[in-house]
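Of the protein chains in this complex, one is absent; all others appear in place.
Labels run A, B and C following the written order; every chain starts at residue 1.
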Amino acid sequence: MKKHFLWLGVQWLFFLLLCASRSAFPLYAQSSSDANFLVSLGQLRDASFDDKEKIIDQLAQSGHPSVRAVLTAFVEDRLYYRNQDQKIFIARQGAEDAPTLNLLDPITLKGAGSASSDNLSRILANNHLRRVLQTTLARYGLSSPDASIRLESVQDMEKDLDEENVQLLRQRISVETDPAVKKEIASALALDSLGSSDAQARLAAVSTLRGSLRQDVLNKLEAMTEKSPDGSFVEVNEQVRQAAAAAAKSITRRRAFYSGIETLFFGLSLGSVLVLIAIGLAITFGVMGVINMAHGELMMIGAYTTYVVQVAMPGHGETSILVAIPAAFLVAALIGILIERTIIRFLYGRPLETLLATFGVSLILQQLVRSIFTALNRSVETPAWMSGTLQLNDALSITYNRLYIVIFTLLVFAALLVVLKYTRMGLEIRAVSQNRAMAKAMGIRSEWVDAMTFGLGSGIAGLAGVALSQLTNVNPNLGQSYIIDSFLVVVFGGVGNLWGSMTGGMSMGIVNELLEPYAGAVLAKIFVLIALILFIQVRPRGLFPPTGRASENQ
Amino acid sequence: MRYKGMRTAGLMLAIVMFFSVMAKAQDETIKIGILHSLSGTMAISETTLKDTILMMIAEQNKKGGLLGKKLEAVVVDPASNWPLFAEKAQELLEKDKVAVVFGCWTSVSRKSVLPVFEKDDGLLFYPVQYEGEESSKNVIYTGAAPNQQAIPAVEYLMNEVGVKRWVLEGTDYVYPRTTNKILEAFLLAKGVKPEDISINYTPFGYSDWQARVAAIKKFGSAGKKNAVVSTINGDANVPFYKELGNQKISAEDIPVMAFSVGEEELSGVDTKPLVGHLAAWNYFESINTPANKAFIQQWHTFIKNPKRTTNDPMEASYIGFNLWVKAVQKAGTTDVEKVLAVLPGTETPNLTGSMAKVLPNHHITKPVYIGEIRADGQFDVVWKTPGTVPGEAWSRYLPSDKDITADWVTLKCGNYNKATKTCSGQNYK
Amino acid sequence: MPPRQYTLWISARKDTGSAWFLGALAVVAIVMPILNLAVPASSALHVSTYGLTLVGKYLCYAVLALAVDLIWGYCGILSLGHAAFFSLGAYAMGMYLMRQIGPRGVYGDPILPDFMVFLNWKSLPWFWYGFNHFWFALFMIVLVPGSLALAFGWFAFRSRVTGVYFSIITQALTYALMLAFFRNDMGFGGNNGFTDFKDILGFDLHSDRVHLVLLVITAGVLAASYLVCRMIVSSRAGRVIRAIRDAESRTRFLGYRVESYKLWVFVFSAVLAGIAGALYVPQIGIINPSEFAPINSIETVIWVAVGGRGTLYGAAAGALLVNYAKTYFTSAFPEIWNYALGALFVLVTLFLPRGIIGLVSGRVKKQTKTERLRIPAESPEPSEE
Partner (left out) sequence: MSARGKTLYVEHLTVSFDGFKALNELTLQIEPGELRCVIGPNGAGKTTMMDVITGKTRPDSGTVRFGPDLNLLSLSEPEIAQAGIGRKFQKPTVFEQLTVFENLELALAGDKSFLKTLLARRTGAQQKKIDEVLEIIDLTAQQRMPSRILSHGQKQWLEIGMLLMQDPALLLVDEPVAGMTPQEIERTAALLQSLEGEHSVVVVEHDMDFVRSIAKRVTVLHEGHVIAEGDMNQVQSDPRVIEVYLGG
């Protein structure tokens, strides 16, 4: 509570500053201000969205100490009125969290008991209002001690640069200490003064903006170089025009470069998904020669495990996914081992038989999941640390979840290599895959190795499921939509060769993304498929063909 | 000789089994066919509608059934496989002799059963918003026609939000194609410049949205107010919205108006990043009317899950079922001809406080609501049409349609050309 | 009925399996129509039109199954692309039927199919020319799948793409085609494909009689293609094909051009699949890209496996059985039929490696498990060295 008052103090200071800045603006007495404040607040109840906008403006003008709190509550859908007495309240938390809400008094901002959400009606905001509220609130944020908040506020204010905002920014820039914020404000002001009547100011603005990468800046600059309908240039001053043209040119060039990088990253992220769904298969199919049509369903099970884990640990949205990774691996692996022990072990040496049987298994698994979880999608939450983008600059940003999936893929891949190369189990797996009889003779329990190998492959499918749950629908058909791709990747890379799957998947992903902007999603995909078919004609055993006499039978 | 006989046992067995099936005895109930996919890709959406109809039937039977008989549901699974839809439709009509069928979701499934219903003179209630361009004697369309969803939605964006630049993003099949075609015609008519409209199609189940969303972002940063009108179908939506959320496209900057995304689709997404994005429907679960409250209550008890959402196609199924019941009571029989005769003009209250009335073109009247996605996956209604909107089978904005009208009362035709005074199309004789 | 005199010829060759198969087929082709027309609908023996359409559909699938059995069961090449050949044949027939609609379409355009009018196409794309003639359509039904198989096979077999690699690229082929046909811009009606057909050769497709005739024709085609396949496999070429399946390079060293044998069989089997598709469309009344789905190819393989590969009649029987099971389960246990079907596949592969026919013909009993494991027929790779 103490902290709270401190805040009030800060707001008061700011309020005074605000008043000082607007000479025209009279200072209310506290009590009357409260009254007016409540009145205009009350009007929010059944005002149209347009009226609400006006009211918000009034509230802001009133400069009442709790304006900020109220407006913040409004933008966050926490502003209610009680049905019986129509009194306005701020709720501590959103309605979806709890049936009963703890209320705050909008004037004192002190606790005002609680009420069930049924007796309360929320005051609706729409997109437009949210925008208005944000810019209004931004003015408050401008004086926040936290630089990042200040930055956001500036960015919000940039979205409509009216007189007031420009005023405030002008004042701010003089006192602003943080370089990033200062720069942002500078470019904002420059953006504004592009429209000024003074050619020198415009020229200066252009030169400040030359370094920018922003699309809206670019648009403004390009607009300046265009001719207006009557044939005269929009920008009258020759010199300024050329400066603008030059600036626009350099911005476009640099943006093009970054968008190239972006496409490349898109390719990598798509590729890593392909790799992830394929390497599990590279083991079951490549190493063991089992055409596992249930591979997709194992991924689906991985995804559902993620969902179950998330449900099992409510309130740990940030961490549940980390728990899900080992869980998914285990569940999928166990199911895989079950399949291997009950069905596949009777079918070694008959790859097609495994295709048929596992196809049956995939039907059963799908229906099983459908019976347990219904056919509806399951929502797997994206933890905060995985959502959002890594803003490298105004032209290039990378979404975190894609980034993490790329990393995840690399980790899984590396781990797999280590297991196969440096562990006893890996050794035995390779031994059995190369010469079963000999391995047996050397006392390797090939039965056990088979089970473990299949389990390993299935477990990795489960891991792929965890990743997919972050990208797409978690529903019983999840597997179906990926199985074909995973087979293609494995065959393209060369059956039984992990590096093959890696290069194969990545190159397929990148080619696909490079083509997509020109050919469109479908044609790009078709092209990739055809290219793959032709490639197999040239290299009938894929990128990295299996070598040695053993492979003669492949 | 015995072995040789057994060789073809399989074949014989199959034939014999047919007879056994053909020879099923009929009993004294009114049979109601439910033709929704319970497996395959469409199961996600369609199972819910199957349950809805089952619920309605149970309710009706509690009320003592219909015409003194109990209602009996005949559920089949066309497994999201279009030829199988046709087969199952035929099975319901010819083998089970059902009085009415509630079913289909995708347009192609409807198209594939249409010939069957017209040949066997069955009655189908189709509960999903669709592209129009069709009016069959044997189908009642209780979902929205384009003028009951798309057009009002775009008008809202244009007038209330002040959108100047449009991305029409859709899955590449007939519903988005038609809707976008109508919308494009409409927008151009409203003076939107062609370069301010960008139309793009992606395949079914498209999941790699990163590039597309980036492109939308770029298109949107041209300084004019921009909006996306999404006719993206089922599966592709979740990855699309996930990508929107990740690339931080906020509804304040670029609102996305969706026609195929409802409460159920959102129950599969983490909606926090999507707050404020829009959807246009004729029903929202959040709409606060006694009828709706009761319906939701009933649904939760029936499905034994207080968290299950309701959605627009469910309301359409609800309306369809009640319309049929009313019509049967009016006609005093379940005979399709007679029921079809009384259906136009039949009215039943919908769940949002207005009346759903069957029009001569076999579409119904519906109110249109615009909702903004809420953090809890529900919608806030931010706009609604003053009254109900009558469904139009043929769009007034398409040159190919302007002369065509559907009227099963006076013209007895679903595709009547006013100019040439000829009737063609579905029931061409 | 053709089957009769052939049956004599067959039984002369002491092939009782064929005799029974063709006999049963004759029964279907003769008895079903009678039961449909003569027997009153009230009677328990009456076969409804629904029943007929089903059988018609199954028989089409049986033809497809023959095609797959020939290439897989006898030549050991697992093609997962037969759905593509089937669908191409189907589309060729569909294009003819679309042209037959003429001005009776929704938009009443005398030339353009509705979906083209709808996509604002002004004129008929070149690849639609000629499809208003039935003979041309028939020609295409053979030509299109045939030439695709020829081109594809020529490359694949020449560069010795074998076993799983072949299976996967055939799958890629059909997948690519599916995506292509889903595109509305391709001019094949996109996702909806073709539907709302009016008549074939002037006969109304909605009339039961026409369906009856189609059924009989399909039965005839099935019998004919069965006999041709039988002739191939029982000829010396047939033995070469089996030799290729069992020991490919050995066959090479005997001086046989393995590639060309494979190619011939592949192309023939593709054409057969195309014909099956062509018969399928008018009876089902719709064709759309989902027929290309790779899953369909796999299902076809499964019919053959369930029936019993390498026997031809086994494949046909398998197609009938599995599809009947599907029809039955999807209405009898709509909620759980996938369990039943899945279990069926698993059990058959585990316990009936020679399929149902293997069971009833009792050949399995003579074999020990180890022997069964060695049967190369069941591995896609010719076992050599």
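The definition used in the following text is that a residue touches a chain if its C-beta (ideal position, glycine included) is under 8 Å from a C-beta of that chain, and two chains touch if they have at least 3 such contacts.
Keep in mind it's a predicted model, so treat the numbers as computed, not measured.
J.: In the intact complex, which of the depicted chains does the undisplayed chain touch?
T.: Answer for the hidden chain's contacts among shown chains: C.
J.: Would you indicate which residue among C:V27, C:M186 or C:A247 is in contact with the undisplayed chain?
T.: C:A247
J.: Contact with the hidden chain only, please: which subunit C residues?
T.: 232, 235-237, 239-240, 242-243, 245-247, 249-258, 260-261, 264, 371, 374-377, 384-385
One rule holds for everything that comes next: only the chains that are shown with their structure count from here on.
J.: With chains as vertices joined when they touch, what's the shape: line, ring, star, complete or other?
T.: complete
J.: What is the chain whose Cα centroid lies farthest from the Cα centroid of subunit B?
T.: C
J.: Taking every chain's C-alpha mean, which one sits closest to the mean of all protein C-alpha atoms?
T.: The most central chain here turns out to be B.
J.: Where the CA atoms of subunit B average out and where those of subunit C average out, how many Å apart are those spots?
T.: About 34 Å separates the centre of subunit B from that of subunit C.
J.: Would you mind listing the residues of subunit C that make contact with two or more other chains?
T.: Counting only residues that touch two or more other chains, subunit C contributes 179, 182-183, 335, 338.
J.: Enumerate the residues of subunit B that touch no fewer than two other chains.
T.: Those would be 38-39, 172, 201, 203.
J.: Per the contact definition, I'd like the list of subunit A residues that touch subunit B in the complex.
T.: Interface residues on subunit A, with respect to subunit B: 49, 77, 94-96, 124, 126-128, 130-131, 134, 215-216, 219-220, 223, 262-263, 266, 269-270, 273, 366-367, 370, 374-382, 387-389, 397, 399-402, 470-477, 480-481, 512-513, 516-517, 520-522, 525.
J.: Please output the residues of subunit B touching subunit A within their complex, sorted ascending.
T.: 38-41, 43-44, 47-48, 160-161, 172, 200-203, 205-208, 210-212, 214-215, 218, 221-223, 235, 238-239, 242-243, 245-248, 251-252, 255, 264-265, 267-270, 273, 276, 372, 374-376, 380, 382
J.: Give every residue of subunit A touching subunit C within the complex, in rising order.
T.: Of all residues in subunit A, those touching subunit C are 285, 291, 293, 343, 346-347, 349-353, 355-357, 359-364, 366-368, 370-371, 480, 484, 487-488, 491, 495, 522-523, 525-526, 529-530, 532-534, 536-538, 540-542, 549, 552-554.
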